[in-house]
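With one protein chain withheld, the remaining protein chains of the complex are depicted in position.
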Amino acid sequence: MKRYSAFAIAKNALSHHQGWERAWAKPQMKKEYDAVIVGAGGHGLATAFYLGKNYGITNVAIIEKGWLGGGNTGRNTTIIRSNYLQDPSAAIYEKARSLYETMSQDLNYNVMFSPRGVMMLAQTEAEIRGYKRTAHANKLQGVKTEYIGPQKVKDLCPIIELSGPRYPVLGALWQPRGGTARHDAVAWGYARACSEMGMDIIQQCEVTGVTQSRGKVTGLQTSKGDIKCKKLGIVVAGNSGHLAEMAGFRLPLESVALQALVSEPIKPCMDVVVMANTVHGYMSQSDKGEMVIGGGTDGFNNYTQRGSFHHLEETVRALIETFPMVSRLKMLRHWGGIVDVTGDRSPIISKTPLSGCFINCGWGTGGFKAIPGSGWAMAELMAKDEQTGLGAQFGLNRFQEGRFIDESVAAGVAH
Amino acid sequence: MLNFRCPNCEITADETDLHCDGQAHIERFGAGASDDDLETYLFMRHNPKGVHFERWRHVFGCGKWFNAARCTVTLEVFGTYSAQSLVPPKSLINKIKKKRPEWEGFVK
Partner (left out) sequence: MFSVTGLNGASSNGSINVKDAGLIGMITLRGDLKSDAIAKVIKVVTGTNIPDQRQCVFTSKGATAWMSPDELLVMVDYESVDATIAKMEKSLQGVHSLIVNVSDARAVFELTGSSIRDVISKGSPADMSSKILPVGEVRRTRIAQLAVAFWFTSDTTARLVCFRSVAGYVMDWLENASEKGSEVGFH
């Protein structure tokens, strides 16, 4: 693989940029792999990458039904933060955030990580107390956040309306090292690095069955033929329940549609990410100038990658009262992704009743920020076959044992 | 936009008049139940790609609960029926089977 660099751009310019090689290979599927990952989204590719990088397991295939990064990785609002309340969540999200800081160098691929700062507005007394509690918890966890007053909010984001018609802005939880990244580039960067390590990314290949013998996974049936594998990682977000059914176990998940939209591009007007959870809207400005807006989930199970219109209406209404200047903006596109939500709003990184089969799912409405941390933890789980490390607390058995990692406050609405 | 006919007041209402409360026909377990049963009752939900039975409430209308059969992939509503049913009515199941021959049938 040729390295990307300023020198390479100059050199290729001489040959009219005809000399660039494919970023990742388009291999034939082999008959057998040490490990197969189902799902070539951010989490699946990151899992494969850290299996290779941290544990030297490179005889790996990543199977994808559609195209890589075409699910929620390509559909989210790209917010990265780690201001969670519970210790296990703060640990994994902070690991992810710190990996994002060096990701462009680690992958030799510009993921455009922009630590512009993330603020979550407190608009009720209860929210003030909640965010102060989170700020204190984050201090103990080594996550840098602080509770700021309304004046600091206005200084950081001048376009905000502090005395909105329904809820005033009373303060905010501020994480200065949170931010955004280029979502597609994260998937592409991991894909290029995995391909470089000799892993096979098989796209347009749908899994149709999981084969097992004596309680142990032995392989997969796919639309491109059968493959054998020693270890299987299922990393398919909204479709987890479907895959789990094939593997013969149930998951405490429900899949719902989450929507987002972007406006027409405008001049830079906002260099932080703002989330207003009480009125229910969140927004940041992309490098192209589009305002990137996140909406809410539908209240019912849905696999259509398309949400209800009235949720968009609700989100836009919330944004107009928080940022009156956006009321004249035209919206360019809106779309939906299928997110898998657990009972305690925390993910599942777990061994399963089927030996050799591991699952990483339940990231709900906020998986993008966790991609590197999630891949790191899942790779450790798969390599060691042991519920340990960053993902130790995220096992499936927590629902039976009542060991919840309740993040409904941090994750219930905004991402 | 989803439209349901509320079997209580027999009005067709759209989803903004209604509230969904998840899977219908959940078997409830109380204190003294096994860990498995409690986990199933509290957390394990059907999450099918296809036919799904749900509880809905006509919140802005008559305020009553009802059950509905819906496809989670096409958003087609097959029908609604009384919330006071232990299983979906046979006529509804037959109607769905006719439309979806590959459907495995109602699973509790």
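Going by the order they are written in, the chains are A and B; count residues from 1 in each one.
Convention: a residue touches a chain if its C-beta (ideal position, glycine included) is under 8 Å from a C-beta of that chain, and two chains touch if they have at least 3 such contacts.
Computed from a prediction, not measured in an experiment: that's the story for all the values here.
Contacts of the undisplayed chain with visible chains (whole complex): B.
Of the listed positions B:Thr12, B:Thr74 or B:Ser91, the one in contact with the omitted chain in the full complex is B:Thr12.
The hidden chain makes contact, of the residues B:His25, B:Lys49, B:Lys64 or B:Lys97, with B:Lys64. By the touch definition given at the top, subunit B reaches the unshown chain through residues 8-14, 16-17, 59-64.
To be clear about the criterion, only the chains that are shown with their structure count from here on.
Subunit B has its Cα centroid 30 Å from the Cα centroid of subunit A.
Taken in their complex, subunit A has these residues touching subunit B: 239, 241-242, 250-255, 299-304, 308-310, 340, 342-343, 399-401. Those residues of subunit B that touch subunit A in the complex are listed here as 1-2, 15-16, 19-20, 22, 35-36, 38-39, 42-45, 47-49, 52, 54, 70, 72-75.
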